[in-house]
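The complex appears here minus one protein chain, its other protein chains still in place.
The chains carry the letters A and B, assigned in the order they are written, with residues numbered from 1 in each.
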């Protein structure tokens, strides 16, 4: 380790490079490659050449404006380096960074779009991101956005559709880094996180002036105002589970649509015939299994369950503390053991639906958006829908899920963003969307529509009409541990099935978990 | 070995050339690889979750405690070991046998190689998807074939039964990775000078002896380097498992890298993920040091 300090050396090297060498060498290097002086150049070199020529051509533009934009944007950061390491080194670093960024910037053929768009001054561009993506739904949304753009010539909307699996993380990432996004999909399960981080805007100022707000039905209003009693998003649709079943198989066995969970177990058992690869029930043991177990436990507890705080009974104990809870859990496990494919211990949403569609399972409990999918794949008359089975006391609890559109708190085009949300949430557009996707609409005006009164959607109307037996509960999504809870109960139940945990121990654990949650508060 | 290149007090032409060549590689790697990793490691000591970014603070070793106390950790570690070593051993063994069989020219060898090497050009995600489709418990073709052959009487939940799930993902990984060893070892064997074989023939060596005394010693450096590298790659390779089971059922197929991915993608918890990452790095460093020591690094070839 002799010689000058590394700082001196670096500084010196920097000056050397920036003063004479870089430009010269780079030019020579490129010219060598481009010129034809090499007699027998290989295929690879030929390709290199054409790429480099191309790079140069499309890079020149970026290089011209590159350094100064970069410098201005990062002035303070750069100045720190500047002062500390000396002008020369800074200059050479800048050169290299610029070269690199110009090389890469031209990779995106349309990267100039952003700056070009701002040239025509009135045109406002807003970006909207969805999370429950599927190619079919994206298509529907695009149709609506086209209509919106026609009605509002000054506004362009760009729809972002990340793959479903990573969409929530992606949205969180974009919001946390204040990326360019104005309107976003907010769901009952994500709204708490978004509000805690101050990522989405309170829409009260807009909803107070919006005529459509008054016609939102109770469930939709409740969902919109779920956090802090402020409208943080406008639901585009409501989710509520119903039972799908194979009428043809039921007829074969002389069965009727199950009224109670016990009926469901018996029906599932009767239908199951592994030799025909036919099973009773699309059991959910994988991701999202939590609500199936919790719903059943609530129903077994009957009217003791507190609808306002539904992880607890009216007497304040948790729903897992009772003997009924044990019955419920055992019934749930029996349905798996005697009436479901072995595979289903790992099934999530997609597999359940696939199992039903593929004619492997005879019953499925799912959201209304499945109706459309099943309709496309299965023949008329082979299946039908029914209300969710009840507990021994004849009571069914159900949760109304919601998803909708919210506004990014950092949006620079809040008024335009609201225009879009308002448009998407208008009774006409909402009806179009919910019918296409198969959701329960959010406006009271829609329930008169024949579409929802007959056919596969009928159980919803029945359930909503009979409030004595069908009790809506407030979701527990606002508890701090909710996210963790979902994986705990799902994994514990799998552990019971694999014989690694006993039913009693599991219930005790869950009981303790919710006592603790209650203490921690929301 | 210090200072052999840069000796003159003024910057020599050579030193300038070295810098010119190295900086385009070094600067981006430092800025866009080491810097984010460094920040990621810092996060391992922070309460850093996308669910609540208002509450980022240093919490010491709490993340590590959480990871180490996770009841699933023993399974995950066991899976990691199974995943890495069973995959590695079978990939290597099959790859070695194949390259021995492919050593001699025969008509159609090129086509054959093309057909068995292509898996190497596919993404882990894609391979996971393909095998997920074939291993499907209900409509999967593997169950169907086994039923047809009369080997089983009831469909096996390859991906839903914890007893089978790890087996299934490892099969997919072997399918993927044999090509790597076959390619590398074939290449290495083809560089064995003919004279060595001629000499062995003169000594009257049979096939096995040739393998033990000529082929293996000659390609040993390649074996050492490729196996060392593969261990690291397989260890840091969540793609197949992510696409096939995503760690399920009941966490029975999680390995450290999928566990970490899970914490990022579904939990948004960068702190915990960072802690798992740091643990992985430490394990791999220990492994590499041990491996290089055990095999005497000097024997290892480059690539």
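Rule of thumb we're sticking to: a contact is a pair of C-beta atoms (placed from the backbone, for glycine too) under 8 Å apart; a residue touches a chain by one contact, two chains touch by 3 or more.
Operating definition for what follows: contacts and distances are computed from a predicted model.
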{"item": "Undepicted complex member, UniProt protein name, chosen from \"Carbohydrate ABC transporter permease\", \"NADH-quinone oxidoreductase subunit H\", \"Hydrogenase 4 subunit B\" or \"Xanthine dehydrogenase subunit D\"", "value": "\"Carbohydrate ABC transporter permease\""}
{"item": "Shown chains touched by the chain that is not drawn here", "value": "A, B"}
{"item": "Residue touching the undisplayed chain, where the options are A:157, A:255, A:311 or A:353", "value": "A:353"}
{"item": "Touch residues of chain B, complete complex, unshown partner", "value": "1-6, 14-15, 17-18, 20-22, 24-26, 28-29, 31-37, 39-41, 43, 48, 94, 97-98, 101-102, 110, 112-126, 129-131, 133-134, 139, 141, 144, 175, 183-184, 186-188, 190-191, 218-219, 221-222, 229, 232-233, 236, 239, 257, 260-261, 264, 270, 273-274, 277-278, 280-281, 284-285, 288, 298-303"}
{"item": "Chain A residues that touch the omitted chain in the full complex", "value": "1, 25, 28-29, 32-33, 38, 40-42, 44-45, 47-48, 51, 73, 100-101, 103-111, 129, 132-136, 139, 158-166, 170, 173-174, 177-179, 277, 349-350, 353-354, 357-359, 369-370, 373, 377"}
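By our rule, only the chains that are shown with their structure count from here on.
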{"item": "Distance from the mean Cα position of chain B to that of chain A, given in whole angstrom", "value": "31"}
{"item": "Sites on chain B touched by chain A in the complex", "value": "2-3, 6, 9, 11, 15-16, 19-20, 23-24, 27-28, 50-54, 137-139, 154-155, 157, 159-162, 165, 245-246, 248-251, 264-268"}
{"item": "Chain B contact footprint on chain A (complex, rising order)", "value": "1-3, 12-13, 16-17, 21-22, 25, 93, 96-97, 100, 165-166, 168-169, 172-173, 176, 193, 196-198, 274, 277, 285-287, 341-347, 355, 358, 360, 483, 491, 494-495, 497-498, 500"}
